[in-house]
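Only one structure is covered here, and it is reproduced in the block below.
One protein chain is absent from this view; the other protein chains keep their places.
Our next item is chain A:
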């Protein structure tokens, strides 16, 4: 993972979120307040602008800047949650223009830890965590299985992460929400896919797409 790939990932994620913004908002309308697509699109658009105007020298700095931008521009719960995750990822990485796939994986997990500390959600609460946690587990498993040398290792691990995120996202449908605004609906939240888990899948899919050889 180098600076170019880090930026390409966030750019690809911004494209995917822009393309799916209406879909995210529709999911949020069912069990929330109809703004997830709008907020994510505003936030990742701002990340794109921030990265275009800055020239971070290290991979970590790219993610720290992206995270700070999300915290400053988005509001709601998704801004602090995704922003804190990206900041923690950025801060956990060793300095330099390139990090290996194992360090990046550890960074993804540091991001998950920061997000869980802030949001307090456990697996099964019908949140971002239900896509993010299986994604980092799958990433680590793929690295262990195939080795992490070169971009080939990262690409395979990212593919596994995206697939696990998709499965985690779909598995939120039958869950009853216990965190966030959907929790106010009680049993009425059952049967709807979680918007946060969906945007998390988009972000991991963007990583797989950007890292694909």
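Just a few scattered comments:
Definition applied: a residue touches a chain if its C-beta (ideal position, glycine included) is under 8 Å from a C-beta of that chain, and two chains touch if they have at least 3 such contacts; residues count from 1.
Rule of thumb we're sticking to: contacts and distances are computed from a predicted model.
As stated in its UniProt record, the chain not included in the shown complex is "phosphoenolpyruvate--glycerone phosphotransferase", which appears among "Glutamate ABC transporter permease", "Thiolase domain-containing protein", "phosphoenolpyruvate--glycerone phosphotransferase" or "Carbon monoxide dehydrogenase large chain". Annotation: of A:79, A:111, A:153 or A:195, A:79 touches the absent chain (contact as defined above).
For the chain left out of this panel, the touching residue among A:8, A:29 or A:141 is A:29. Shown as candidates are A:20, A:39 or A:205; the residue that touches the absent chain is A:39. Residues 25, 29-35, 38-39, 42, 71-81, 118-119, 176, 178-181, 183-186, 188 of chain A touch the missing chain (whole complex, contact as defined above).
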